[in-house]
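The complex is shown incomplete by one protein chain, all other protein chains being positioned as in the whole.
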Amino acid sequence: MTEVTYEARQAEGASTRQLSFAEAIREALAEELERDEAVFLMGEDIGAFGGVFGVTSGLHARFGSRRVVDTPISETFIVGGAVGAAITGLRPVVELQFADFAAVAMDELALKAAAWRYMHGGLFDVPLVVRMPEGAIGGAGPEQSQCPEGLFSNVPGLHVVVPSTPADAKGLLKSAIRSDDPVLFFEHKVLYKQRGPIPDGEHLVPIGVADVKRQGDDVTIVAWARMVQLALDAAERLVADGVSVEVVDPRGLRPLDQDTIISSVKKTGRAVIVHEASRVGGPGAEVAAVLAEHALPWLAAPIVRVGAEDVPLPQSAHLEQFVIPNVDDVIAAVRRVMGHA
Amino acid sequence: MTEVTYEARQAEGASTRQLSFAEAIREALAEELERDEAVFLMGEDIGAFGGVFGVTSGLHARFGSRRVVDTPISETFIVGGAVGAAITGLRPVVELQFADFAAVAMDELALKAAAWRYMHGGLFDVPLVVRMPEGAIGGAGPEQSQCPEGLFSNVPGLHVVVPSTPADAKGLLKSAIRSDDPVLFFEHKVLYKQRGPIPDGEHLVPIGVADVKRQGDDVTIVAWARMVQLALDAAERLVADGVSVEVVDPRGLRPLDQDTIISSVKKTGRAVIVHEASRVGGPGAEVAAVLAEHALPWLAAPIVRVGAEDVPLPQSAHLEQFVIPNVDDVIAAVRRVMGHA
Amino acid sequence: MTEANVALDKQLAEPGVSGAPLRQLFETMVRIATWEQRLLQFMSEGHVAAGFYHPGRGHEAIAAGACETLRRDDYIMYDHRGCGHVIAKGVPLTAIFGDFLENVAGSTRGMGAGIVHIADPSVGVLGQSGTLGASFPIAAGAAFSSVYRGTDQVCVCFFGDGTANRGPFHEAANAASLWKLPVIWICENNGWAISTSVEQSTSVADLTLRAAGYGMPGVRIDGTDVVAVYDAVSEAVTRARRGDGPTLIEATVDRFRGHFMGDSESYRDKRSDAEFSDRDPIVRAERLIEELALMTQEDMQRLRSSIRQEVEAAAVEALAAPKPSRERIFEGLYK
Partner (left out) sequence: MTEANVALDKQLAEPGVSGAPLRQLFETMVRIATWEQRLLQFMSEGHVAAGFYHPGRGHEAIAAGACETLRRDDYIMYDHRGCGHVIAKGVPLTAIFGDFLENVAGSTRGMGAGIVHIADPSVGVLGQSGTLGASFPIAAGAAFSSVYRGTDQVCVCFFGDGTANRGPFHEAANAASLWKLPVIWICENNGWAISTSVEQSTSVADLTLRAAGYGMPGVRIDGTDVVAVYDAVSEAVTRARRGDGPTLIEATVDRFRGHFMGDSESYRDKRSDAEFSDRDPIVRAERLIEELALMTQEDMQRLRSSIRQEVEAAAVEALAAPKPSRERIFEGLYK
């Protein structure tokens, strides 16, 4: 497994194919289905229909209904059944149609998938991936728009992976499928159509390793999923202010790559944390806490968290925009930590 | 509604009755059942049996099966049904037999109870209390020992209440039952038998107001539920070291009484956060984040969080003790922030 | 088949119109379909986003027939398929348009419709759960509440065939039957859950087979026959009101416009126009009305055009309302 660093990625960028985020995921699924007979997909409408976001499109035609399985609307079965399959030798990759539906299979995710091996003395592997399309898309409402990855920050036994680029999505998903541990894999729905370079050949990205998406000196923005693009846009616009922004994408929350985040903040002395989930009690808290524990003497300014307002996501697309963070919010936060408030 | 301050509580201490934590909860339930016909209790074995921890003992005999309702083992019905009752004029107080079972009713708690009013335009009240016995009791295992209050820190629409004394339990529960919002009410099982003074007469404690359980100058320990006693014990033992510890009990996580916590830390310059849930990604992160945002210049030392190890709670009582925090861990943390590490 | 099952089936097999107010049922169905037609126009005009609406065309008889048997203070829990339920239960058309237009004329005062949150306590419309299946326990809880409060309100819970396989059905159905709560479970079986056919998702061809497992009657009806719906639900409501508990009704029906607006339905066979009109509850009611000479073609035309006007007026009124300002997001969360 080769670790893909920022520099390597930049270097290879030119020579590689362009795929959308959805295509990259599909390619990872196809490659792993091809490679390992124990891998199968299961979920609602993922078969001939290709999934409600088209991610698994074509896989049913290629691999057949034994490997790509449409299920009833039964999320506790989808996840719980996958746990049963995983502890008996298979490598299920299941899809919850919307990440929000984690709530109807919470026990299956947080206690069955996560703890089965541990509570049964290490006797089983649980090689299970749960793919979860997440995030606001303009009007899907509080039950089909959340970014619930933070719910699992406190669940030992799980890996929580949240890619922000097609290449990361492909490389991380392949690592997830090969992992003998359960992995929750969050895919921001807005990213599905975004394109980016994909390295040729076998491409694996290790779980739990952050990626510095942009280097800078004055302030560190920790952001993941769709917020990485916001952070990069903010960074670009802040160049005019003479502010040099570093963007660290942890690419997942569990394990959280504390070292990369801490080193970056030790260098810049300032931290802004950006996520789409609501700010109060949100997943950024852990990042802030880690910094308050390990980087306090280096912090030249209070940490600022940017996240959604402390309300459920309104189903009105008009109101939704007022709730989730935008690039201006990120810029304002950076200015605040820079003292330009 | 009278706010009960630390001083008031101390003053009245002498003249009041002593009740156990369980008795205090029972008294609150009885008083509210008596006061308001719309209040009813629902849960598994809470009727004639009095609940597996005996908390509702005697209430069925006094109020009958209309007001104190035994249910099937059906947690989605218990919580979801309570939402249905709450939006049609009743004030259900339901019990999940173990707080861990929140996981099997997560959608009902986090999206139905929490968001029903909001997503339906404010047209309904959801006066619902969910009582949840939580915490490690020596060998109940990973599915019957958790302190899952932190799962709800990021759920707008809920109140999250976690009392540590009989008086707080009574006063907060009564406020919770009278609230028109949904309240999750966590009761640490180890506290059930512990006794403390209860003010005579109507006793209400407002939700979202922290209580300074001990005053001190050098370091602030933020702790709740069973950990308050650990913090107080640690404080007592640290007197010998010449360390003066302030113990702030937020008495709940949502809303989090930031002001009290921030003021205390501004005074002491040092913060230790203690909870029984596991440390990584745990509920203490939000407290640390709030301090990193609002009290950074006052912090003389990095924040230290004390929580369970980052593993599920082993079902072995012998191993459990190595996982959850004890008073020595708290003392070590205080010494660390005091620089005696 | 349970006894009650057989009894009801027999009764429904009798020819004629029972006591159903056919004219009224027809009117409601036309109102539902006309409302949806106008919503589609809002979509093509760009006023409403199309992707989140799940058209109800073909399902009108279930909402109309069922709600006609209810009192204003009875409750319903509806689902994402169309807006027939809330229209039939009496939520003002302007309010429903306002929800889709995401403006303050909406029932949710600007929170929008989404998928789908419309509510009106004054007519017993309790709202919807976007996570399918969560409505089951809430419906049982509302029914519990009416018993507790000593009213005889009933609660109708509408859901799809796909949703029938969610676990909370089991918990809610057991509790409701155990305590003889006044719930009527109405499964609108349109044969599909998105792209997944009921044969692919469900271990029994007849969902009413599940009723006996809870000790309630199960009744399978043609959900495109508004009279059959009215009769079956009337019986179930009577039963529920007199304290005899829930009924499970499965109404078979056709999903005319795909799962969501724009669904190409590549996964299923195309149907002919004749097949559509045979499964069109409005066409079927029209035929019956003519047969029974309850109204002339002219009467029906007049009715249609007056409803078109009513709907148009509501649309115009709704469109005039403003969207809420940013502050709206902070309202209605806590008291």
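The first chain written gets the first letter, and so on, giving A, B and C; residue counts start at 1 in each chain.
By our rule, a contact is a pair of C-beta atoms (placed from the backbone, for glycine too) under 8 Å apart; a residue touches a chain by one contact, two chains touch by 3 or more.
Being a predicted model, the structure only gives us computed values, none of them experimental.
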Quiz item: Hey, which of C:40, C:147 or C:212 is the one touching the hidden chain?
Solution: C:212
Quiz item: For the chain left off this view, which of B:90, B:103 or B:337 is in contact with it?
Solution: B:103
Self-check item: Those residues of chain C which, in the complete complex, touch the missing chain
Solution: 165-171, 173-178, 200-204, 209-216
Quiz item: Since one chain has been left out of the picture, which residues of chain A touch it in the full complex?
Solution: 40, 66, 71-72, 74-77, 79-90, 92, 107-108, 111-112, 116-125, 156-157, 159, 179-181
Self-check item: On chain B, residues whose C-beta touches the chain left out of the figure
Solution: 44-45, 47-49, 52, 70-76, 100-101, 103-104, 138-144, 309, 311-312, 314-319, 322-323
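Everything below uses one rule, namely that only the chains that are shown with their structure count from here on.
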Practice problem: By the contact definition above, name the pair with the higher C-beta contact count: B-C or A-C. | Solution: B-C
Quiz prompt | Chain whose mean Cα position lies farthest from chain A | solution = C
Quiz item: Approximately how many whole Å separate the CA-defined centres of chain A and chain B?
Solution: 31
Practice problem: Round to the nearest whole Å and give the separation of the Cα centres of chain B and chain C. | Solution: 42
Quiz prompt | Centre distance in Å when chain A and chain C are each reduced to the mean of their C-alpha atoms | solution = 38
Quiz item: For chain A, what residues touch not just one other chain but two or more?
Solution: 100-101, 103-104, 141-143, 311-312, 314-315
Quiz item: Going by the touch rule set out above, which residues of chain C reach two or more other chains?
Solution: 110-111, 114, 117, 129-131, 134, 167, 333
